[in-house]
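Shown here: the complex without one of its protein chains, the others still in place.
Chain IDs A, B, C, D and E follow the sequence of writing; residue 1 opens each chain.
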Amino acid sequence: MTSREDGRAVDELRPVTITRNWLDHAEGSVLVEFGRTRVLCAASVTVGVPRWRRDTGLGWVTAEYAMLPRATHTRSDRESVKGRIGGRTHEISRLVGRSLRAVIDYKALGENTIVIDCDVLQADGGTRTAAITGAYVALADAVSYLRERGALVSEPLTGSVCAVSVGIIDGTPMLDLPYTEDVRAETDMNVVMTGTGAFVEVQGTAEGAPFDRAELDALLALAEKGCADLTAIQAAALDGGAA
Amino acid sequence: MTSREDGRAVDELRPVTITRNWLDHAEGSVLVEFGRTRVLCAASVTVGVPRWRRDTGLGWVTAEYAMLPRATHTRSDRESVKGRIGGRTHEISRLVGRSLRAVIDYKALGENTIVIDCDVLQADGGTRTAAITGAYVALADAVSYLRERGALVSEPLTGSVCAVSVGIIDGTPMLDLPYTEDVRAETDMNVVMTGTGAFVEVQGTAEGAPFDRAELDALLALAEKGCADLTAIQAAALDGGAA
Amino acid sequence: MTSREDGRAVDELRPVTITRNWLDHAEGSVLVEFGRTRVLCAASVTVGVPRWRRDTGLGWVTAEYAMLPRATHTRSDRESVKGRIGGRTHEISRLVGRSLRAVIDYKALGENTIVIDCDVLQADGGTRTAAITGAYVALADAVSYLRERGALVSEPLTGSVCAVSVGIIDGTPMLDLPYTEDVRAETDMNVVMTGTGAFVEVQGTAEGAPFDRAELDALLALAEKGCADLTAIQAAALDGGAA
Amino acid sequence: MTSREDGRAVDELRPVTITRNWLDHAEGSVLVEFGRTRVLCAASVTVGVPRWRRDTGLGWVTAEYAMLPRATHTRSDRESVKGRIGGRTHEISRLVGRSLRAVIDYKALGENTIVIDCDVLQADGGTRTAAITGAYVALADAVSYLRERGALVSEPLTGSVCAVSVGIIDGTPMLDLPYTEDVRAETDMNVVMTGTGAFVEVQGTAEGAPFDRAELDALLALAEKGCADLTAIQAAALDGGAA
Amino acid sequence: MTSREDGRAVDELRPVTITRNWLDHAEGSVLVEFGRTRVLCAASVTVGVPRWRRDTGLGWVTAEYAMLPRATHTRSDRESVKGRIGGRTHEISRLVGRSLRAVIDYKALGENTIVIDCDVLQADGGTRTAAITGAYVALADAVSYLRERGALVSEPLTGSVCAVSVGIIDGTPMLDLPYTEDVRAETDMNVVMTGTGAFVEVQGTAEGAPFDRAELDALLALAEKGCADLTAIQAAALDGGAA
Partner (left out) sequence: MTSREDGRAVDELRPVTITRNWLDHAEGSVLVEFGRTRVLCAASVTVGVPRWRRDTGLGWVTAEYAMLPRATHTRSDRESVKGRIGGRTHEISRLVGRSLRAVIDYKALGENTIVIDCDVLQADGGTRTAAITGAYVALADAVSYLRERGALVSEPLTGSVCAVSVGIIDGTPMLDLPYTEDVRAETDMNVVMTGTGAFVEVQGTAEGAPFDRAELDALLALAEKGCADLTAIQAAALDGGAA
């Protein structure tokens, strides 16, 4: 096995921590850590749905992703100051939202809206996968909040969802890349899966040379292993007691 | 085999047309049609590179994707009028750019910039894949333009690139989805490949139920078939004579 | 007579082509060409009118004009990327809209809205006059669409409208200037007229020396001639059969 | 002769007042009044020219037009608050700039820039024509400022420029329309002329029925009369002593 | 006593002029001058309140502050052109609004809205304090306008409000600083007071060295003196007859 800077096996996750109820006001809130990557996920519940969805009896779940200016090694300008949201931010916000909606039954949710804000406090690779993994737990707590208030039609969560990055570095497929590995990866893939091992999103990109089918298969196998581990960590966090 | 509305086999592309030199001013220009989807790809060459890349000896290739307001069944507001670019537009522009850069040797290009504008004149599903497929041909013509003027360091094109959509409709994997199939697809995947059959991008999304590994494999096989066909069509278009 | 680069007489239009039904989705669509200037005009019909006009029984017609980034000799940045619409775009959009409204009876149109998008695919002078001339035909087709569906109160078109540019080059008044003449013109005028030869808009600008009354009269006479020709071309295009 | 609300003859200007040096800081400043229309024109001189014009030896003159929110009968939202400039503002700013540049010899001005800000303090019709008329006087004072400091190559003013509105109300052509006449006008024309009676801009618009050639001629004659009067008023103001 | 450039005593205001009814359309309008600082305050009355305040029976008062581009010694770019409002403008608009609301009884005003636009025509220090002082008089005239039309529930003005700047220059506390003093001030304070001598806002800033309690006390005493004088000037202006 190729040695990694932090001593991990190629199919090993970084230490993952999920701290629930990190905020006092939000209906669900999680500080999720994948190694040094630290994302604050806050779920906000509101009665009612956006205008275009009214009177359908269906709920809505959406997400917004952003980074604090000094989450990264060097400071980035704020998107609020620039007056526009960048393409990367847009793209990840949409990905997180789609991932969460994959495990939601809108009818069961009723005409309620849950917005999940994922703010990266510190970035060290894998911010979008940490965001999805943490956001699911915050979402589950927000659903519990609605359940306790009798505001649900029935159970809206059809399963759990988590995500992990995989990539090929110096020809070796590896799981859960920190920043130093990410910048060296020839191929980079983010995989979103349900707790039962089905795929929600597969996004693979050749950063250097294009990849062949065998490499793709190896990456998918690593991602399946990583997501299984993350599913267990999410379940343990949620077992830790009421929100 | 499942019958499709337009009578195609499940692994058959829509009629694909690539018309080179559709514009008089651009250094490369292509009107590409995938069935009723019609995208105008214009390549603009400028000497020099963006500020952040100066004095590196490296060239730059980028792309912008947009839709005319009435490309779609009902009119959409212009992004220029709204004053901001939507997430989808950002996402596709980035995808087209990355795809083209996968077959470019920056050193060989020298400090030249090629911008490819992909404007959807009419949309009927697969606009991003048509855009990538046409943009490659416009890029090749822009490279020829530079070559004829002796402005290249060496040959910058390391291969060809094309893209196709695949999806699962009523449980059946199908190639190259028009709008009516796209909206019904449970899973939707866009695959970008080189002319030699390697993967540049794989973007699969579960629109309905999550997909399993067998479905993913079936979709990848269809995409490989479609991209092989598109590669041949691109080659034929470029064989058709000087730009 | 002064010779022109393209051999035309000073009172001769460039070859004008009007291709109806260029798009499949729009209720009216025209690709209009004035020489190498090529504008796509798409008419979109919606039931109802903007909020400020509701419950008046009156319809509404408006237009938006824009240029693709590589319509011109060198690429221009997209207004959507810049986040704001330039003064020239605003000005021409307003001109096209006013011109079309000059031949519309709002009461007869009923509470329907027609938006005409004029997108310049290639620019070689006279884009605004080509846009108006083509937009009228697209508008007429959109009105036919409404008529066929019994959605009109009575006949909303009170006449036809077209436009042409005129200018003084090296002291000689000339009709329908391509780009190379336009940049050399001392005086530049755009004239919008009805099919019956009345004026809707007259916009003359001294680019170099101010012009006197005799020059103004000569330009108006040329414009009257050009608009009469364009009216005939529009009529022929519309006679070509149902949309 | 048709009687007008304010008792004027149809070819008579409203009382016009030009107050020079209304501001203490600006190199030229004029409060111009056309009846109740009141526009503050401030000319700002800077050494040097915009980047795109550097090292050409040529100067630059430009203008910006805007309205205070309560210049009008009912309050309008600020364009700064809306975050974008409207089409009308853009259009008039461009018109004022072009009009002033028609009497400027850039070479004689040298690499100096003069910006004329025209801010409408109160609007009662004819704000753009008042702006041009006043802006010329502020420009002349700014040129004097440069002349006194020996900063000119030679005399940059090639003449004077002024503007007036004309229109047809109930079939009668009239000069210099206040708001109440302007809203009733079937045809509305703004004419910019030099002090020697040549045309710089002619912008005529049919607000109701299109207009014929005879009406156009009548309007042009009125405008020639009005501009001759305004030229005299400008000259008198400038004769009133040093800025 | 330290001598000041303009010969004033340290506790003496600049000449203050309040000209009511400077505009014809606005329900209240004041041109206020503090020396060479000149601010146009226009009060606009509308029936009804913003959406968030509807059906509360309460009125609303708000203000917007802005500067003309050449109000200052050198020209500033327009915020409308930049597409965003600067922090300073935001801050002062909020301050003016809060100050006026301090003397308004919303219930007595009924569901009416008064917007006060304060546009600085010329700036020479103290623009925000002049704006508040003038805005109160415009507000009082707008309230009279409503009173005369029987549109008030009862008397909404609970008192008068005015403002003045104070600062420490070369160790000496001084009242009402013009620009040349303002830029040299070690400490700069704006004080808003009611006509009865109570404080509405105190905003003190150490521009150079921090200030101690004794200096703060001296500044507050000067401000109390200045506001008493301004209150008398406001009263005299309002006594001058009906708006």
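The rule is short, and it goes like this: a contact is a pair of C-beta atoms (placed from the backbone, for glycine too) under 8 Å apart; a residue touches a chain by one contact, two chains touch by 3 or more.
On a predicted model such as this, the values are computed, not experimentally measured, just so you know.
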_Chains still shown that are in contact with the chain withheld from the display_ = A, E
*asked:* Touch as defined at the start, partner being the missing chain; which of E:R53, E:H90, E:R147 or E:K225 qualifies?
replied: E:H90
*Write down which of A:V10, A:A108, A:L121 or A:V153 is the residue touching the left-out chain.*
A:L121
*asked:* I'm checking contacts with the chain that's been left out. Which of A:E79, A:D105, A:D182 or A:D217 qualifies?
replied: A:E79
*Tell me which residue among E:A9, E:V183 or E:A198 touches the hidden chain in the full complex.*
E:A198
*Spell out the interface residues on subunit A facing the chain that's missing from view.*
23-26, 29, 36, 40, 42, 44, 46, 64, 66, 68-75, 78-81, 83-85, 89, 115, 117, 119, 121-122, 124
*Touch residues of subunit E, complete complex, unshown partner*: 84-88, 90-91, 93-94, 98, 102, 189, 193-194, 196-206, 209-213, 216, 220
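Keep this in mind: only the chains that are shown with their structure count from here on.
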*What chains touch subunit B and also subunit E?*
none
*asked:* Give me the C-alpha superposition rotation for subunit B onto subunit C, in degrees, nearest 5.
replied: 180
*Let me have the rounded angstrom distance from the C-alpha centre of subunit A over to the C-alpha centre of subunit C, please.*
51
*Gap in Å, rounded to a whole number, between the CA centres of subunit D and subunit C*: 28
*Hunt down the residues of subunit D that sit against at least two other chains at once, touch-wise.*
83-85
*What are all the chain pairs that meet the touch criterion?*
A-B, B-C, C-D, D-E
